[in-house]
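Some chains omitted; the rest stay in position.
Order of writing sets the labels: A and B. Residues in every chain begin at 1.
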Amino acid sequence: MNADVREAVADLLADRVTPEVLEAAERDGWSAGVWEPLHAGGFTTVGVPEAAGGAGGSVAEACAVLEAAGAAAAPVPVAETGLLAGRLLAAAGLTLPDGPLTTGTGSVTLADGALTGRLARVPWASASARIAVLADGPDGSVVAVVDPSDARIAAGHNLAGEPRETVDLDGVVPETTAPAPADAADLLARRSALARAAQIAGAARRVLEVTVAYTGERVQFGRPVSRFPAVADHLVRIAEQAEMAAMAARSAAVGAGPDGEPAELDVAAAAAVASEAAGLVAAAAHQATGAMGVTREFALGVLTRRLWSWRDEWGGERAWSTRLGHTLAAGGPEQLWPTLSRGVR
Amino acid sequence: MIFDPTPLSADEEALREEVRAFLAETLPDDFRPGLGLGGRHDPEFTRTLAKRGWVGMSIPTEYGGAGASTVRRFVVIEELLAAGAPIAAHWIAERQSAPAFLRFGTEEQRQWFLPRIAAGECWFSLGMSEPDAGSDLASVRTTATPVEGGWRVSGTKVWTTNAHLNHFAAMLCRTTPQGEGDRHAGLSQLIVDLSDDGVHVSPIPLIDGEEHVNEVVLDGVFVPDERVLGEVGQGWAQVTAELAHERSGPDRYLSILGLYRAFLDVHGRDPDDVRAAAIGRVGARLWTIRQLSLAVARSLDQGEAPAVEASLVKDIGTTFEQQVVETLRDAAGIEIDPGGPTMFDRLLAECVLNAPTWTLRGGTTEVLRGIAAKALTRGAR
């Protein structure tokens, strides 16, 4: 099931995310040409209940989409539209606006019907049709829908050239608001970290393919460089870390169950493992491919620049490890093994 | 490659709870968990386990076993290793010898050995390594010469764990002199009775002060024909198949669980961020590797042969175990005190001395990575 979703998205993106499209997306801020077919196929809102206007499906299926999107380096807010903003809106009983969506973290207040505050490093803000904002209202937390053209947006990027923008709300009147569930912020943070873990897993897997292919074709001193023990060793490390990242992300996603949210412990573990894997995979791949790997023409940099970015977004290895460690420590030694050996559902 | 996570069924979870309850009842409160190769050699414990059907679980019922799936065996083994239970007496017999008899043994051998293994009454050692051979297992110099009704075996085996306590060892022997060609030809596996007069067992003291591995000198030991395991001349193929069997189980990531638990107990109360990060790092990786290992077990039950995946998981696991010792030691920030007051002190000392051997068992890091690299690059062409 999840494998089918992954394959469908991979097929759909295969010929669409070309080097030219990626270069253009870095200039333009995103790629409408990649977005349209994904959106038309219903892949941008997998994991958001149909009742809220989403495509339905589990968090695991949404992560399957993200793995494929990560492998393709698709320059569009697919994680943000579905698992992040989409589910945030749905949880507050709101219906999804059409088009790309995003959300971000920051301190925003709703007073007298207007929003004031700043969201930092919001992914794809300018390219989005709407921004879902979690704000402090007079009667508690609310989810508000904002048109980005009502906000002041300052440019910003990650290492991969993906937009990460500063969104200032100076008394912006939202289109809609609704009370947010008590755990909305925490669940959003979990899904965000899980989304990046899934993207990392996909990209890491693709790095393995690219690196194996290149080192298999490239001949030095009369034989393919993949036969040199040092290079072969890099390939094995990449494979191991790609397996780790994928298993961690998938386990956390599957553990969410058919309608549920991923567990805190699972997300923490997946984020920590995927974040570390991202760095190790990128380093080993560049070591194996040498100078060619750092040229802009070669397929590797597109992926490693994303790995280097995604691993720290919504918390990196140390942050999630620390959080997980405090949780495990609080459980005490007796609960350690029962907690860690709790199976996926 | 890249597995999907596999859920445990309600039955499998119930089995886990059963084993857990048994261990909570059986092991004393101040029990010092065994590390590494599966804990201490305790015939009594092995027999008690066997009564529950938890020894030689995958042996078919017609031979006295439980006929259990790989995953059910995984569940039981995992709990035993997590507790550091004393399972060394039946460890090799159940993990290696029983499957070997099932695959290569005669019907008579199966009927004789398997029920005894499942009863926890028949314990095995491995007889593969020889002096100066290292990972070059094919450089076997122990020879078996055909004699009336059987073979006469002479040579020296090393790193034979618990040969001074166990009943038998499957010894890899040269049954045809090495020719010019294939170094792997002419090898056979013979079941040597370790109580035979011609068997001389002496301990090899290790740097941790333990003496559980041995040198075994075979001085013209007679092995009857009916104790040849599998085909004469096929020893190499049989042994490598066995090695693949032992690769990716829970013993590849649970050697350190006792240490980890003791760290939480001693240094994990309201930890600072350095210690919390260490706890989280270990936990996140353990949680993930366990899913990988379980996925291999499930895939075996589904009739697949995930040899490369198993190699990767083993390499990931043993590397992880060594890192854990360093991570927890660093986070504790203490002098290592082998006779120290806490369980963590004592287990840390044991782990630091033993960790170097963890990457040697069942194929060194280099061998495993070689297998994996070959598969990866083959896939690409």
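Operating definition for what follows: contacts are C-beta pairs under 8 Å (C-beta built on N, C-alpha and C of every residue); 3 or more make two chains touch, one makes a residue touch a chain.
Everything numeric in this text was worked out from a predicted model, so none of it was measured.
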Formula of the full complex in the shown chain labels reads A x2, B x2
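Here is the rule we go by: only the chains that are shown with their structure count from here on.
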Counting only Cα atoms for the centres, state how far chain A is from chain B in Å. 39
Once bound in the complex, which stretches of chain A touch chain B? 2-3, 205, 208-209, 212-213, 215-216, 224, 226-227, 232-233, 235-236, 239-240, 242-244, 246-248, 250-251, 254-255, 265-266, 268-270, 272-273, 317-318, 320-329, 332-333, 336-338, 340-341, 343-345
What does chain B use to touch chain A in their complex? 1-8, 13, 16, 20, 78, 82, 257, 260-262, 264-265, 268-271, 273, 275-281, 283-292, 295, 309, 312-313, 315-316, 369-370, 372-373, 376-377, 379-381
